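First, the structure itself, so that you have it in front of you.
All protein chains but one are shown at their positions in the complex.
Take a look at chain A:
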Amino acid sequence: MSEYTISRRTLLTGAAATTAVLASSAVWAQQSEEPVILYGTTGGIVEEVQRRTIFDPFTAATGIKVVSVPYPKLAKVEAMVSTNTVDLDFWEIDGKEVGILGRRNLLEPIDYSLLRSGLREDLIPNAALDHGVGTIVWGAGIVYSASTFKEGAHPRSWADVWDVSKFPGPRTLPDPAYHIGPIEAALLADGVPADKLYPIDVDRAFASLDKIKPHIVKFWSTSPEGLNLMTSGNALVGMNTLGRVIVMKHEGKDPGINIEFNQAMAKISYWGMPKSAPHPKNFHRLLDFYLEPKNHAAFLNAYPAYGMTITSAQPYIDPTTLPNRINSPEKVPNLVMLNDAWWMEEDNSGRSNFERVNERWASWIGN
């Protein structure tokens, strides 16, 4: 696909695309840049906290302004890169997306030599990728209706979520196109130990999903949708991302749902830079600034739903936020770190496991 993409687009855009492909860090490292950086963001609470704790201090220190631009779809990134109209320096992406985009030559490689020395070793496993740097750890886990299940008599594991006689009520799980999908949960429910999840036994996962399918009111595709299913009482037990629920509880608000942290699943989220981004040097400076232990902790203390990606930030983390922090080992004993490597593996025809599972899912769900 990638060779084809380049040839077709070269036809479309002529020399511009070729220059874009040839452009490398060696070229842009020499150039001077205007003091701006374009951040693709969905806006909202997370960005406000980022602005307060990272971007504003960064601008004060360097004079470089962080400008928000609309969060792009992957298809838009491909269109921008191939027409050499990139209007974006970095945005937050999932590990699978780093894989898909990196393979298609749509991401600029990270130049670790521009970041502080020792950072690679400081980053947690899988956070230092060729085309992306892990900036937070986020997670999804078991959520349940606080009014239906009293604490202590609530589902405590994925096996409990699957046990509809012990914990009756409609369920909701994510669609596998979502970053943290139902496949790993299905295997955990079926008794697969967390360290034996990969390579995924797809048949076993679907057999396990067969058992819960009649009780699923809906497989959600966005996390607010899943949360809406829970808060509106349409589902009583399910899986959702933990961020918003944690933040609400931290602020003393009651969302009406509780989290069971046991067997929560966590993933790293990355900052990536599209090919031929206009301000690559500024991006590396911002990245370096953000991955300073104190700055990293300043953001995480203000937004306690996320976990850190650099180990040296630990001493600066506010201990009062620990009870809910996704990757503090003493608080979440059986955290399952998901890995995108298996999902991105390709067979001989160039189809990834992610594509094949999604296709199987599409015919499974319709029957």
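As a working rule, a residue touches a chain if its C-beta (ideal position, glycine included) is under 8 Å from a C-beta of that chain, and two chains touch if they have at least 3 such contacts; residues count from 1.
As a working rule, contacts and distances are computed from a predicted model.
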Which name from "histidine kinase", "ABC transporter permease subunit", "Aminotransferase class V-fold PLP-dependent enzyme" or "Carbon-phosphorus lyase complex subunit PhnI" does UniProt give the chain that's left off? "ABC transporter permease subunit"
Out of A:Thr222, A:Gln314 or A:Asn334, which touches the unshown chain? A:Thr222
Given A:Ala79, A:Ala159, A:Ile200 or A:Ala302, the one touching the chain that is not displayed: A:Ala79
With respect to the chain omitted from the figure, which of A:Ala159, A:Ala177, A:Ala194 or A:Met337 is a touching residue? A:Ala177
Touching the left-out chain: which of A:Met248, A:Ala302 or A:Met344? A:Met248
Touching the missing chain, which residues of chain A? 1, 3-4, 7-8, 12-13, 38, 42-46, 67-71, 73-76, 78-80, 83-85, 87, 100, 104, 170, 175, 177, 217-219, 221-225, 227-229, 231-234, 244, 248, 253-256, 350, 354-355, 358-359, 362-363, 365-366
